[in-house]
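One protein chain is absent from this view; the other protein chains keep their places.
Chain naming follows the written order as A and B, and within any one chain the residues start at number 1.
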Amino acid sequence: MVERRPLLLFIQHAVLIFGAAVFVFPIYLAFIASTHTAREVNSGLPLLPGGQMFDNYATVLGEGLSTAGAPPIGLMLMNSTIMALAITLGKLVISLLSSFAIVYFKFPFRVLAFWTIFITLMLPVEVRILPTYEVVAQLGMLNSYAGLSVPLIASATATFLFRQFFMTVPDELTEAARIDGAGPMKFFRDILVPLSRTNIAALFVILFIYGWNQYLWPLLVTTDESYYTIVMGIQRMVNAGEETPQWHLIMTTAILALVPPVVVILGMQRLFVRGLVEVEK
Amino acid sequence: MSDIRLRNVRKVYPGAAEATIPGLSLDIGAGELCVLVGPSGCGKSTLLRMVAGLEEVTDGEINIAGRQVNDLEPARRDISMVFQNYALYPHMTVHGNMAYGLKNRGMPKAEIAEKVGTAARMLGLADYLDRKPRQLSGGQRQRVAMGRAIVREPAAFLFDEPLSNLDAKLRVKTRVEIRDLQQRLGTTSIYVTHDQQEAMTLADTLVVMNAGRVEQIGPPMEIYARPASLFVAGFIGSPPMNVLAPGTGAALATAAGIERAAGHAVVGVRPEDLRAQPGGPLAVTVRVVERLGATANVHGVLDDGASEVIASLSGTDLPGPGEVMHLGVNPADLHLFDHASGQRLECAGA
Partner (left out) sequence: MARLVALEVHVLTKKVTFSHRWLPYLLVAPQIAITLVFFIWPASQALYQSVLRQDAFGLKTEYVGLANFAKLFNDPLYLQSFYTTITFSALVAGVSMAVALVLAVMADRVVRQATTYRTLLIWPYAVAPAVAGVLWWFLFNPTIGIAAYALDALGYDWNHYVDGGDAMTLIVVAASWRQVSYNFLFFLAGLQAIPKSLTEAAAIDGAGPLKRFVTIQLPLLSPTVFFLLVVNVVYAFFETFGVVHATTDGGPGQATTILVYKVWRDAFQGLNLGSSAAQSVVLMAIVIALTAIQFRFIERKVEY
């Protein structure tokens, strides 16, 4: 469309660039802080990178903050990765299976099963903190990877997304597969799952970020430092008793905590956007 | 070579008040291509899907190659099917699509490759075996669907409107290919379509269906020449048969010496049986002339004011809109139907 309004165009770009700058600024500053010494950070932060980057990251990854009683961040990174992947894969697998059952079979209690899954939407961890903690404790799952991940892998969201997608798969494909001699599980494995690839990938991004960014849950079920995840570990470092927080190391950790999900989101941007909008539709 | 026999096959959908197919019998000889034709909702697809095993049979019996198949899974009926939208597995290559059914039956890899190769060559798909369906044209996809059907060498092919997703030109070309392939392989086939032209050109046996019932079974030309009912007369043939207003029809029949027509018969005449005849018995006020090349369809109203007729005329000397032209018809080409039942009355001819 022909529209010549140079001033408007200028304003648009100005607003967008300003917006983007404000968005990036906190992270830029965190990165800057992660390249300086404690003294430099505490005496008025410079706006350009310093020379401590290697030292800071090595310290944090290898030793952690002994003063804060936190384990090396390398371990926390590994814990976060394990938890995020376990949650993601677990959610994907059980959601694919249950939505397959609900869409492709007629069986007694099908509707009950559906509503049971649906009800999880209304019961986020935050509204049942204590009793859930008690269940996990009784099952002996405190301070374990299973305790960190299994209670979070029931997912109505993923189940509904797959259900929605399955409903759009043409019936003729199922019929063709039946004529070709494929039973239900063969159809699931050979046809349905491969067809869901894009949806699986899109959900992977969303669920990985969801898993990685868990905060309250690991806070509840871990008391043993060797199971700390990085996102909750940061908080321990900030509130390290009476000492002045070691901001340069905290910011180094913050950068490490946000890089994996940011890389995933930017690397799979198109899938992420599609997945997000689909999930919420 | 095997035949298909349907005995009193009934289909009632659960909860439906009326039967979709109230009871239908049909014999299809070995190697025959049988076309089921009828308007949408007439039950032709349901019938085909019952033969395939995709719909439960409420009542009656379906035999394929002498074996009762009512309770067999589709995969065990020794049939293959070509779907309207082809139902190709989008994530598999052409080879993968054709091989899937064989693989599920545990056929050795080498044998699969050989069979797929043969079928692909027959269909001109040999160069496309590694492509995915989305990289193919509509016509090529259709051929992959055909390939998937023939590679299994089944007792019967079932076609569910396989050409309706193609453009007009390709449809005509593919129609010929399907006929050629079916004749060469000699496989018994059931073919469902709503397109009467497709039905006419393909069928050994034509089954015209309406509201779950068979209106007429027979070779296509016989059905065309002697439609058993007004419904068949209107459905087979394009443009459809003209049905004349009672007075005009009776007059025409009486003039032709057919006594019974007076009063209780409906008279029909095919557009291609009408000819220009100065002073002929039918005076038509022309409305529209559609020129098709070799012939032209002249649409007009008879002077009785009630009968709309189409005449399919050849030649270049055609009237313009608003002009009156006179048409005549050979008495042998008049079709008489019972006024009440719509059934054909067998007394035509002077």
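Just so we're on the same page, a residue touches a chain if its C-beta (ideal position, glycine included) is under 8 Å from a C-beta of that chain, and two chains touch if they have at least 3 such contacts.
Note that the structure is a prediction, hence the values are computed from the model and not measured.
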Chains still shown that are in contact with the chain withheld from the display: A
Option from A:37, A:81, A:132 or A:198 whose C-beta touches the chain left out: A:132
Candidates A:79, A:159, A:196 or A:222 - the one touching the absent chain: A:159
Sites on chain A contacted by the missing partner chain, in the whole complex: 1, 3, 5, 8-9, 12-13, 15-16, 19-20, 23-27, 29-30, 33, 41-42, 44-45, 93-95, 97-98, 100-107, 110-111, 113-124, 126-132, 134-136, 139, 150-151, 153-154, 156-157, 159-161, 163-164, 166-167, 171, 174-175, 183-185, 187, 206-207, 209-210, 212-213, 215-216, 219-220, 231-232, 234-235, 238-239, 247, 250-251, 254, 257-258, 261-262, 264-266, 269, 272-273, 276-277, 279-281
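Please note the rule applied: only the chains that are shown with their structure count from here on.
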Where chain A and chain B are represented by their mean Cα positions, the distance between them in whole Å: 57
Of all residues in chain B, those that touch chain A in their complex: 52-54, 73-75, 79-81, 83-85, 87-91, 100-101, 104-105, 148
Partner chain B, residues of chain A touching it in the complex: 170, 172-173, 175-182, 186, 190-191, 194-195, 197
